[in-house]
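Of the protein chains in this complex, all but one are displayed in their positions.
For chain A:
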Amino acid sequence: MASLISCPHCGTRPKEEFLIRGDATPVRPAPMAAEEAWHDYAHLRANPRGRIREHWQHVAGCRRWLVVERDNFTHEVFGVTDAAKAGEGAR
């Protein structure tokens, strides 16, 4: 587990300050999307090895939601962005 996360608002902090929500790649389907699309979004998750994007919340710090891009095999952290900013880029 990556033990130091560089929060864009608070600086480098230990992982104990964060809550990990899970995969940040699924995109919420449109409200009236097919049932299958909603089923995929709500229940199906890949379990990849390597470089992943995850939602982390800095609960003991600024309480902002962050997107952490890290390698779950080598524990290397590639980048941390505020989820609001990351969301703007995706749209």
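Basically, a residue touches a chain if its C-beta (ideal position, glycine included) is under 8 Å from a C-beta of that chain, and two chains touch if they have at least 3 such contacts; residues count from 1.
Keep this in mind: contacts and distances are computed from a predicted model.
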item	value
Omitted chain, identified by the protein name its UniProt record gives, among "Sarcosine oxidase subunit gamma", "Succinate dehydrogenase / fumarate reductase membrane anchor subunit", "MaoC dehydratase-like protein" or "ABC transporter ATP-binding protein"	"Sarcosine oxidase subunit gamma"
Hidden partner chain, residues of chain A it touches	9-11, 13-14, 16-17, 59-64, 82
